[in-house]
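For this depiction, one protein chain was excluded, whereas all remaining protein chains were kept in their positions.
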Amino acid sequence: MSTILLIEQVLNGLQSGIMLFLMAAGLTLIFGVMGLINLAHGSLYMVGAFAAAAVAAATGSFVLALVAALVAAAAAGAIIELVVIRRLYDRDHLDQVLATFALILIFSEGTRWVFGSFPLYLDVPAALSGPVTLPGGILYPAYRLLIIAVGLVIAAGLFALIAKTRIGIQIRAGEADREMIAALGVDISKLYTMVFALGAALAGLAGALVGAIQSVQVGMGEPVLILAFVVIVIGGIGSIKGALVGALLVGLTDTLGSVLLPIFFASFMDQSSATAVGSALATMSIYILMAGVLLFKPTGLFGKA
Amino acid sequence: DGHGGKVKVGMITTLSGGGAGLGLDVRDGFMLAVKGNEAIELVVEDDQRKPEIAVQLADKMIQSEKVDVLTGIIWSNLAMAVVPAATAQGKFYLSPNAGPSALAGKGCNPLYFNVSWQNDAFNEAAGAWSNENGIEKVFLMAPNYPAGQDMIAGFKRTYEGTVTEEVYTKLGQTDYAAEIAQIRASDADTVYFFLPGGMGISFMKQYAGSGVDKNVMGPAFSFDQGILGAIGDAALGVKNTSHWSKDLDVPGNAEFVEAFQAEYDRLPSLYAAQGYDTGLLLASAAAKADVKDADAFRAALAEADFQSVRGKFSFGANQHPVQDIYMREVVKEGDVVTNKSLGVAASDHTDVYGAECSM
Amino acid sequence: MISERTVNIFLFALLPVTVLAAWLLDEPFIITLATKAAILALAGVGLNIALGLGGLVSFGHAAFFGLGGYAMGILASHAQSYAPLMEVPFLIEGTKSMPVIWLVALVTSALAALAIGALSLRTSGVYFIMVTLAFGQMLYYFAISWPAYGGEDGLSIYVRNGFPGLNTLDPVQFFLIAFAVLTVGIFLAWRLARSAFGLALSAARQNAERVETVGLGPYRIRLVAFVISGAMTGLAGALFADLNRFVSPTMFSWHLSGELIVFCILGGVGRLYGPVAGAMLYVLLEHVLGGLSAYWHIYLGLLLLLVVLFARGGLIGLLSGREVAHE
Amino acid sequence: MSDLLDIRNLKKSFGALKATDDVSLTLRAGEIHALIGPNGAGKSTLIKQIAGGLRSDAGSVHFAGRDVTPLSTVARARAGLGRTFQISSLAMEYTVLQNVLLGALGQDGGVMRFFRPIMARNDLRDRAMTALTRVGLESHAAKRTADLSHGQRRQLEVAVALTLSPKVFLMDEPMAGLGASGSQRMTGFLDGLRSEAPILLVEHDMDAVFALADRISVLVYGRVIATGTADEIKADPAVREAYLGEEEEA
Partner (left out) sequence: MSFLSLTGITAAYGPSQALFGVDLALEAGEVLALMGRNGMGKSSTIKVICRLLKHSGGTVQFDGRDIGNLPPHKAAQAGLGLVPEGRRCFGPLTVHENLHAAARPGAWDYAAVCDLFPRLGERRDQVAASLSGGEQQMLAIGRALMTNPTLLMLDEATEGLAPVVRQEIWAAVATLKRDTGLALLVVDKSLAELRRVADKAVILERGRTVWSGGIDALDRVVADQFLGV
């Protein structure tokens, strides 16, 4: 394989990592900071994508579509929090798992009911639809650069929100002892609704941004959900930095694994079995990565013991 | 004629979750074909695309509903789960989609009729067409699972040019940046791929944004009507092989397209066409023989005495189709992105597994 | 409130009574459903040992379920094709005998649980959930892309395996086999919960530090529990494969792990009959609602939601109130 | 008198902070050795180093003539080190009885018994009930631990340690949270306990310490600054300044 292709693949790995971070960002917030296992995160991602597709179809504007994704997902998040999640904070994690699993069912089929069973059309805006030339002569889709930029901005913003602001402190205090922070005069319920809505909005934004280069269809949130969990667990729960690093690691492993493993096996096997073994191993690679990381660092790369 | 026997049909298909669009089309096409037919009684159940549910539904239809004929399954892994069990219990099975090689060869069965295609068919046709249309070097890509491997093998069976790369992706993969980079770096002139459902949508959109401009070709599954709407202009110009196209000039096809649109308010897909043909086939057999007389009914089915919307249609010795496969191209008609037929890619095509079938 | 014991007796009797009624009414499919519920309940009872008693939320129990299933699939397919499983260093032939298959399923899944548990138990909490998921997913992808036994297509076994002295093709008899195994499973789980081991395991869930300071090693206790749990789920997998006469990688999928967890929570976490109640309700809903509307998942979701929100302690909690610390 | 527990030059740092800095102590059969010192002096750290919850940076722990430094918490507990926590650490969903049963089970060691109900083990039950009776919790045996008041939990903590019949007790503030009357009772109780096994007692309740301790060691900033009898310690000006303050004698 040529060096330039290898560089390009590394870039692709990093890029896909940032994309993963974008999808995981909202989950990190809700899961890492509020301590809530929200399986319905993927559904909020889907809600964002569908809202964007519907608005883009109606108005033709990509910006409006993104706004719609944010609003729809935030609203869905706030409603979920007020109606369901709010009653589950003092419960076992398992109750949250069951409730949010139920929400997946409701959201998926609800979306199918409203939008039908066929994938929707959502495409990148014309201005960003082509490739740009990077230094070194690498052609790179402009839209993907946008995704990288948005991902990095969100990472920085979340980091500042959690680590540097008083709201961040209060949220974390609430996770440690909800009753106590309330007894000190903080309206933790309202705060949690806001955080949940924010996490949902991030999921919705990711759904719209990523949906434009993938397929907008019912069930699109499920693989994302698992991947997002993998990412934040590798990074260490509650750590934004960890989520970013975890996402990049997963992106690189996934991309380079699928490219390099078949080549690696071909060096000592015949071509067709090398392709078979290599790609089989590549599909397992991120899970092997996760298990490996957790065996050496049982609380993830940046998690607190 | 006039045996007066009714046929009870159990349809197990995917009506919820990710792949529901395909199941809906098959169901609607079938219902359109048997609409008003007194001899056919239909029960439909949703398999949720889970093999074990499909097996249990088959049991239910056989044991409780006492159906005579089963049909409806979309996915080859579900078919592999249901068909052997159903035929073992003496029920007919008509496949409106999916044709795993195992059921065409050693596993063929007198009670199993495939009304769609064998997995390799579209690919063999595409390979043959490529030989004649100056396609010299191809980049092959499919998900790493049996159907994907079958499709690639099918293409390679007939294709005589050079295969530059053969790439197997994760099943359900959504990001193809790495593969697109490989395609860009490859010296192939054509990309041939099989990526059903959302995978194909994602790939095509990303490919269009990448600036790579090699020819794109594949079996029809990634370019069918239900999906084209979601890919949009990115799919224009793509060549794909299919046994049916909306614009085929064969008796009954235009009427079918029109009736389907009138009934369901959407364009029919190839799945709808297969469902429709399956319905017609069944109706033709039901008119000739009583299903309780298995031998007679089987003979009636084997005659394939109906006007297929694909034109020529008959069964080979392994009861898999002998039919023409066409090359189609994705075009825009007004606002609608759809397929246009370019002509026959392989005529009277039949599968290679029939030789292994001892029936 | 009804006492938990009464609820349990009712739940226990429900399956055979249903089957009897179905048999009288000649509704063989209901018998199949009851069998399915019994087998899934067994898998849930297995999971519940780790999950309810030990607090080990395994999101990868499908691994054991699938291994049990493939133990059946591989052995039976070799018997079906008369090709030995392996010839060197010694000959292993396929088999169609249930007891042998069960034994293999138990041993395989126990060994897998030992390996997976030994590694996973180094972590805890959500990390444990995810690392078990990772192992499950590895097996899932492996099964999908490994062509020898059908890959994603799975393996069909044309005739159900045999059990000495019984006709397993008769739905009622096969139900009785599954139900008997379930009964044994419940009995073992019941004794286990009340045994010295159960006391220590449950204490390790509540406070591991406490268990250490009384001189008991929580890691070893949990590992043993995980192995027992995995083995029982593996056995259920073998039965499930026999019920369908079919195995495929979906038996390894995370949806299945999730469903097993759902059974436990739905019925009541840590309650002996929790997974039994959960599995029965789930199977019932799946098949009743499935017939009502194409959008039946919405109703299923709403029902589950109602249970979590308003029935603390799951179904059994709803019926019999807060758990009384035993004896 | 022999030294049952012999701690030599233990050290533990957290970053730049030396929580324990070259601490050596002994505990002889039949004595109560009190360890006092300002908050954050390193007392609990030391207890954890002895019991095994925390690996020492340097130094060794000898117990009953054997070097237990490399052993895990579990192994040390089995060897006979019984510990109570500064902040109650109990199985909260269990009944009071089940918590002490767990201790009895730990003492018995037969945890890999999967079939016989634990409640049928009369030996363990008796042992557990005896321990509850000794701390005065017998009437609460069937109560859920989570429903106990703070002080009652402290008593239960001691009862669990009793069931282990350890050779040595390591007690981290057993009086904390007990009311005045509770403290008095506990004082009387510990007084009797020393004949069963010696006690290394960390406590801020000076009434109790002065009433009970045969020897007192004072830990300040991770170092032992004085060891002696109650009177010697009371008279030590450095101790008065660092710890006791102007407290008049109780």
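Per-chain numbering from 1; labels A, B, C and D assigned in written order.
Quick note on the criterion: a residue touches a chain if its C-beta (ideal position, glycine included) is under 8 Å from a C-beta of that chain, and two chains touch if they have at least 3 such contacts.
Quantities reported herein were computed from a predicted structural model and do not represent experimental measurements.
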{"item": "In the full complex, displayed partners of the excluded chain", "value": "A, D"}
{"item": "Which residue of D:91, D:148 or D:170 touches the chain not shown here", "value": "D:148"}
{"item": "Touching the absent chain when the full complex is considered, from A:184, A:263 or A:295", "value": "A:184"}
{"item": "Positions on chain D contacted by the hidden chain, ascending", "value": "14, 36-41, 44, 86-87, 147-152, 173, 176-184, 204, 206, 242-247, 250"}
{"item": "In chain A, positions touching the absent partner", "value": "166, 169-170, 172-173, 175-177, 179-189, 304"}
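The criterion applied here is as follows: only the chains that are shown with their structure count from here on.
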{"item": "Farthest chain relative to chain D (centres taken as mean CA coordinates)", "value": "B"}
{"item": "Gap in Å, rounded to a whole number, between the CA centres of chain D and chain A", "value": "48"}
{"item": "Separation of mean Cα positions, chain D and chain C [Å, integer]", "value": "44"}
{"item": "Computed distance of Cα centres, chain C from chain B, in Å", "value": "36"}
{"item": "Touching two or more other chains - residue numbers and ranges from chain D", "value": "none"}
{"item": "In chain C, residues with contacts to at least two other chains", "value": "141, 144-145, 147, 295-297"}
{"item": "In the complex with chain C, residue positions of chain D that touch it", "value": "51, 53, 72-75, 77-78, 82-83, 85, 89-95, 98-99, 101-103, 105-119, 121, 144, 160, 163-164"}
{"item": "For the chain B and chain A complex, residues of the former touching the latter", "value": "16-18, 20-21, 24, 144, 166-172, 174-175, 177-178, 181-182, 184-185, 197-199, 201-202, 205-206, 208-211, 226-227, 229-234"}
{"item": "Chain C contact footprint on chain A (complex, rising order)", "value": "31, 37, 84, 87-88, 91-95, 97-99, 101-106, 108-110, 112-113, 226, 229-230, 233, 237, 276, 279-280, 283-284, 287-288, 290-291, 294-295, 298-300, 303"}
